[in-house]
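Here's a structure for you.
The complex appears here without one of its protein chains, the remainder shown in place.
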Amino acid sequence: MKTTLHTFEPAHFHTTIGWHEPVLRIRSGDVIRTWTVDSGGYDLDGNDITEGGNPQTGPFYVVGAEPGDTLRVHFSRIRPNRTRGVSGALVAPNVVDPYFVRELGERTGEDWWVLDLERGTARLEDPPKGLESLGELPLDPMLGCFGVAPPRGQAISCATSGEHGGNMDYRGFREGVKVDFPVFAEGGLFHLGDGHAIQGDGEIVGTGIEVSMDVEFSLELLKDKTIGWPRAEDDTYVMAVGNARPLDQAVQHATTELLKLLQEDYGLDYRAGSALAGQFIRYDVGNVFDPAYTLVAKIEKALLKRL
Amino acid sequence: MKTTLHTFEPAHFHTTIGWHEPVLRIRSGDVIRTWTVDSGGYDLDGNDITEGGNPQTGPFYVVGAEPGDTLRVHFSRIRPNRTRGVSGALVAPNVVDPYFVRELGERTGEDWWVLDLERGTARLEDPPKGLESLGELPLDPMLGCFGVAPPRGQAISCATSGEHGGNMDYRGFREGVKVDFPVFAEGGLFHLGDGHAIQGDGEIVGTGIEVSMDVEFSLELLKDKTIGWPRAEDDTYVMAVGNARPLDQAVQHATTELLKLLQEDYGLDYRAGSALAGQFIRYDVGNVFDPAYTLVAKIEKALLKRL
Amino acid sequence: MKTTLHTFEPAHFHTTIGWHEPVLRIRSGDVIRTWTVDSGGYDLDGNDITEGGNPQTGPFYVVGAEPGDTLRVHFSRIRPNRTRGVSGALVAPNVVDPYFVRELGERTGEDWWVLDLERGTARLEDPPKGLESLGELPLDPMLGCFGVAPPRGQAISCATSGEHGGNMDYRGFREGVKVDFPVFAEGGLFHLGDGHAIQGDGEIVGTGIEVSMDVEFSLELLKDKTIGWPRAEDDTYVMAVGNARPLDQAVQHATTELLKLLQEDYGLDYRAGSALAGQFIRYDVGNVFDPAYTLVAKIEKALLKRL
Partner (left out) sequence: MKTTLHTFEPAHFHTTIGWHEPVLRIRSGDVIRTWTVDSGGYDLDGNDITEGGNPQTGPFYVVGAEPGDTLRVHFSRIRPNRTRGVSGALVAPNVVDPYFVRELGERTGEDWWVLDLERGTARLEDPPKGLESLGELPLDPMLGCFGVAPPRGQAISCATSGEHGGNMDYRGFREGVKVDFPVFAEGGLFHLGDGHAIQGDGEIVGTGIEVSMDVEFSLELLKDKTIGWPRAEDDTYVMAVGNARPLDQAVQHATTELLKLLQEDYGLDYRAGSALAGQFIRYDVGNVFDPAYTLVAKIEKALLKRL
């Protein structure tokens, strides 16, 4: 089947992920080339064109997608489209010991970063004392917030995440990754935004290096495949994502979903899945800042190829 | 100062880490060559020589160590000393969704692994259905449980962990690592045990590949250096360790301790530490099985060398 | 100012709390007499008239209510309007130890209760073995799910709760209580439903005795009063409500809000509020079943009258 390349210019944005009016209807396999504003609503020219709060481009409607299906997004390109990004200046109080919040000081201001898009690096524009010689760091662009319309007609704030994806802020969601979502609404209704030029594990200052992005991705409909939580795949790993607080519950969601993935896609019952995951599972911390935390459970594809 | 190499043959073991009678008094910098039984109390010949529960070799007394100091262990050698190890057969109920516990089935039996010490590999002796072709996997030996006597004269079960270390079950604690502990008792009283030939993140089947070990390590006294939680260093990272439930609290302990480490060892105030950690911190999940979970916060040494 | 009594017959219901089309516009102080279906969508005749999931009557629009205001609901009447209710048959797996889920058995069926509305009692229709002589228990009717439209245009499932209220499942929300909500949308947009004839702390079988209700309440606009979380008052206590997981975070929300309440309404700075709350605070567990748990912090009004 021939796929189409759509170039989409967003004109308005949503700060919830929900059952919003689609901006484009596409067929499974089609590719979309578009862009996203940064988390504050600023575009590639640094203009404040929409209200902040991880404003989303979309939603995109995939013809034929229905509840019970899976929608796979494949990000073929995630690139900053301007030369300045911004990050939070102080570790968030919820990720340090409660008594230590007093010692940490007040959060004031922010850090600006200069991005060199040709060389693929970022450097602090005005480094805090002690970091003057930190220099240039390699970009590792990713999207913090994307997903599909949640169940039951909900519209959920782009500050948080759930089974539908959302503000997962996981730095593994970079160019090349494929992420699967359970479909809850007709058409799936895929939204995307909140680009980070670089982000640490946990997003502990409440941001990555926030920047607007040029994004290219395809949407593929996996008909009648039903999943419980987002799943993903990159060159090295298959992954399952849990979004919840506390982090312990995110661990439970992700581990359960990974055991199901191993069963469904690799024929391993839970006994065999346990033997494999027990000694070879890897956990990544997505974010420990947002209302729901994100934890990723993953297994090397090289191991699975042996089976 | 000349250091001494001690060869120590353990004759009895402790299943708590506490203010026990030292088995050897050494000077700071001395090296100890010894061995540990596996978590069940079995030695290199597969003999059940002591009660199970992560029995510890030691404790070792370092002359001059006092509360307020730091004790640094450097593991120069951690090697399985027998050719058979054992692991749990089913993912633990606390790491999956509560409803899923019923689907997971009952935990029965265990998995035995054949270790090839020359080639440095492990393979399942009797693979569950679906894993027949998994084959040989590279060993990555580590110690699950070690630490110093805890504060206030406590004796704490080797099932759990705390500021004093203990059953952290972190696969990053492998040969070559240096781990620092706060000293709470005179002499520090260092204990060690619970070797794993391989272990996944989280120790989610409740075990790694449990095996007895030959271990060589030095103990170095850092006089008047006071830390709050274990810190560590390997070739690539400096690390801070948080041990607690929920995992969120372990995140808080580890992140706080890493910010203090950056301040004390690299002169970064919390503002600068935040700017650095915000975009470059990495979190590793030690265990999510034991009564206290273990979370490691770390930063690349290559970044710190720029400062 | 004269207030109006509105009698409202609901014709459709929402299973999210959101920025839905108001069914009625009223003035501050007006009284509404209406009814709610039960959590499964069954009405007073036992007819299944709408999809389940705590379907809500409303929303009601209060003229003049704007973000930054507070909306006070006063429930003057909450009475079951049929003689049969239903409850979950087995404790939910998330409220028992993970290992114990296997011993608990499978959840099958449900318990039906016969309500005697004149005598104000409930009894099990077909008691499980061992409860044959339990007999009649006094009704204690309450509403499990009610609240106002959440911030940022969200529509949030009636399975869960937040700053806007929602599925709090707190048995203290019975006839006579006044509950205050922060206004996020114009008009406030008050929704209500999910009646329970009786409910235990925690709602640990996932339900109370679910029943349709006749409800009478007033809505009062507290102009320019801004609160962070729901607050409440009955004859004995003033209360602050936290909705979150884990329960520890609900404790944090509720305690913080109570300290603010003591400051704003009783002139106690946090130092004085601490001295009082430290020795006299009471905590109630609303629910530990829903996606967000509910914890209520409260202080006796008799103590506050002394000040």
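Chains: A, B and C, in written order; residue numbering restarts at 1 for each.
To be clear about the criterion, contacts are C-beta pairs under 8 Å (C-beta built on N, C-alpha and C of every residue); 3 or more make two chains touch, one makes a residue touch a chain.
Predicted model only: the values in this text are computed from it and were never measured.
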Looking at B:88, B:246 or B:286, which residue reaches the missing chain?
B:246
Of the residues listed, C:52, C:120 or C:200, which one is in contact with the missing chain?
C:200
Kindly note down the residues of chain B that lie in touch with the hidden chain.
15-16, 18, 53, 151-157, 244-246, 248-249
Residues of chain A (touch criterion as defined above) contacting the omitted chain
92-94, 98-99, 101-102, 106, 246, 248
In the complete complex, the non-displayed chain touches which residues of chain C?
87-91, 94-98, 100, 103-105, 111, 124, 127-131, 133-135, 137, 198-202, 204-205, 207-209, 245-248, 251-253, 255-256, 259, 266-285, 288, 293, 303, 306-307
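The rule is simple: only the chains that are shown with their structure count from here on.
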Averaging C-alpha coordinates per chain, one finds the centres of chain B and chain C separated by a number of Å equal to 47
Centroid distance [mean C-alpha coordinates] between chain C and chain A, Å:
34
Chain A and chain B, separation of their C-alpha mean positions in angstrom
32
Specify, in ascending order, the residues of chain B that touch 2 or more different other chains.
94, 98, 246, 248
